[in-house]
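Every protein chain except one is present and positioned as in the full complex.
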């Protein structure tokens, strides 16, 4: 998959957010006391960037609520792993349950926030994040479709463009879909964007980037309501 | 509701089984190790008549497996009641679960045997047991429809005729139905009858009763395969 | 951390509006949120839709709410012969009733909890329960389509809550409570005891805190009815 090429040539040579900074910005979207599921990739970094004083109850689709930090060396218990097979710890007040109840939570609207990675997001909030067209192998869905269908608020964290410079925020997804009209907010290395009935609202831009520059790297129209502030991390 | 009247006049004046004897005979249908649900009425008496050496795990739709005898005076715990609100005890190996799992067991074919009371059973095994036509009040279904739909083997215990002498085993139920083609065996005060694809097979008759006498009090044809033995209780 | 622990029954039900749809846990006298129900009686809310296995036992459980004519519609499996106030209102057509097989009542609430939009079952096929419902053959069996039951509130009873809302139930007082806790928008639990966070073993939590929005201790208010 290669983008139009135009974006690539016109992309300003300015620093973008790192993956860690995307995670750090996304962490600010989590309210105190929220029940939250973090998907693979950038979302999985978010737990390290929770603001001080905030308690978030992390949900894992294998049947954990209240996951804590990753286990340190020597502390690992391989019956206590997250959805990425990584040994984790618990915070006080955690609970275990079976996988059907874990997904009753995802589908049934019980999670306050879910954060997933993305290949493409459309201007209507459609998400494609499980399969690259033409990729080898079987592919795999995992819990993403249940999570996309049910979270009260779905945030997607991803780079704003592909490695080739093509926009990942598009009018219509061309990759296989994960869910329709499910994304609420997109946090990229260039912007924070809300999916609203009126369209994609540009809430923040990366430091030193302008809304116009971000628009050029975006495959669907962005709506700027007044001055668009730069992303901050606190 | 009044039967044809013919049966009433011709009914032999011979002793029938008592309710306790119906329960005692039905108890012989429970295999060792079986998971069993007992409904209201005569079925609820069955637990007292289990043959020696047989262990049966009684299920209650409020979320108990492994109910024991009723609680003695002074022993009652009102958080440990059966589906009839009666305080009960547990046997070793009992378990508790919520009502949805309790009915996952009833509907999902997990109970080996369920025993229900009945107002009418049809020759196809349709059961009517929850509502008398014209009765006052709201009526109530409870767990009967789930149990009828799902038990591996459904036994109905009831008197063979109404108080007015009308047959309760009929070609077609006239009372509101509980379930279609769900009954496997009927134990009455006059007979043990199996519902089979070929029809109602008369397996046993009450002591001193003849198949012909039982047929006269039955609203659908009974099939006798050879000599029909008398009911025994051991 | 969100504040979930309330100190009074009246405060915890203060926002329940007239016309609310409320699930009430309990079965066979065990696991009823009797103190919460009495708070609703004191508050005098009206036009409630009650989703409950039964409809009270004389003055007990939901009885007083029927006596006071606070409930206009019931979804129940077994209203019960001792639900005399319900039966009087029902006979007078002051309350309407949807009778549901007990396991299907559980599944319809669970469907709401699980974000499912309906399911097919053989239960009730050929009976009054099937009236007006879509029927079709699936897996070679006649089935009817049953729809989720949603609610604004679940009023439940548990044994212990920690301050986050993790719950355990005692013996057969569990019954409908965990299902209703999952199914309603706002779940309010009356408990025997509130314990510090971390006091309940994670493996032994019966209802995870995510489903529980408010808890209140029934301090020696044990219901006598």
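Lettered A, B and C in written order, each chain numbered from 1.
Here is the rule we use: contacts are C-beta pairs under 8 Å (C-beta built on N, C-alpha and C of every residue); 3 or more make two chains touch, one makes a residue touch a chain.
None of these values were measured; they are calculated from a predicted model.
Residue C:147 is the one among C:5, C:41, C:97 or C:147 that touches the chain missing from this view.
Remark: the residues of chain B touching the chain excluded from display are 32-33, 35, 55, 57, 59, 65-66, 90, 92-97, 101, 103-105, 107-111, 149-150.
Touch with the hidden chain on the side of chain A covers residues 60-64, 77-85, 96-100, 102-104, 106-107, 126, 131, 136-146, 149-150, 176-180. Residue-level contact of chain C with the missing chain is found at 107, 111, 114-123, 138-139, 141, 143, 147-148, 168-171, 202-204.
Convention: only the chains that are shown with their structure count from here on.
Taking the mean of each chain's C-alpha atoms as its centre, the chain lying closest to the overall protein C-alpha centroid is C.
Centre to centre, using the average C-alpha position, chain A and chain B are separated by 57 Å. For chain A, no residue reaches two or more other chains under the stated contact definition. Looking at chain C, one finds that residues 110 touch two or more other chains.
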